[in-house]
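With one protein chain removed, the remaining protein chains of the complex are shown where they sit.
This part shows subunit A:
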Amino acid sequence: MTATGPATVPVTAALALGDDALVLSHRLGEWAGHAPVLEEEVALANIALDLLGQARILLSMAGDEDELAYLREERAFRNLQLVEQPNGDFAHTIARQLYFSTYQQLLYAELAAGDGPFAPLAAKAVKEVAYHRDHAEQWTRRLGDGTETSHERMRHACAALWKFTGEMFQPIEGLETDWTGLDQRWQESVADVLSRATLPLPEGPRTGAWSAGAGRQGLHTEPFGRMLAEMQHLHRSHPGASW
């Protein structure tokens, strides 16, 4: 029995949401010392920390946080392919943040309003995520409606990540949600932000033949294995040690 009471924690859902937060947090952590302006060193680390906090709670609902983070292999991770994408330039990082934080806020607002096992976590996290979303929207507008160069970079980043956005609305076992409605609201919100940022809504498929629901099934993109190698190597080098 779990700490949340008689309802069993839906492990698949805890891993899916936990892995999203863990992997995106890791990617944002890679920015430390590389950000374009000092205020963004603070902001990106802040967002990374919020996500890591969420990941730790979610993974702990499914088992031991460190075993789950450090001892699973690539095929056992359930995160979206979107969050594992390399940081790229600042525009790619912001586009990834825009797509994901919009999704996360819409989903967590629903979870917080329900009475399922994720409601307490979602109620706390949704406040953090509102800040992440605001940060991403503001930067999308600054870059989209900034200079010609920044407009072009932001347009390219939004287009490049577009094919990973359909996966977010594949149903997750254990979460009762109107996924189609969620997708619709996500599309409306993103279209609105992009239009205010003077950016076109990307065209083309939002899932590929390979990618529909892929990350959720443990099918990842190539950069992910390398990311895990770096993340896990020290922990794996000292089996059974405590830190």
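Please note the rule applied: contacts are C-beta pairs under 8 Å (C-beta built on N, C-alpha and C of every residue); 3 or more make two chains touch, one makes a residue touch a chain; residues count from 1.
By our rule, contacts and distances are computed from a predicted model.
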Ask   = Name the chain not shown, per its UniProt record: "Pyruvate dehydrogenase E1 component subunit alpha", "Light-independent protochlorophyllide reductase subunit N", "Phenylacetate-CoA oxygenase subunit PaaA" or "Na(+)/H(+) antiporter subunit B"?
value = "Phenylacetate-CoA oxygenase subunit PaaA"
Query = Taking the entire complex into account, which one of A:11, A:45 or A:219 touches the absent chain?
reply = A:45
Task = Have a look at A:15, A:98 or A:143 and name the one touching the chain we're not showing.
result = A:143
Query = Which residue among A:77, A:90 or A:118 touches the omitted chain?
reply = A:90
Note = Residue list for subunit A contacting the dropped chain reads 22, 26, 29-30, 32-42, 45-46, 48-49, 52-53, 55-56, 59, 65-66, 69-70, 89-90, 141-143, 145-147, 149-150, 153, 198, 230-231, 233-235, 238, 240-243
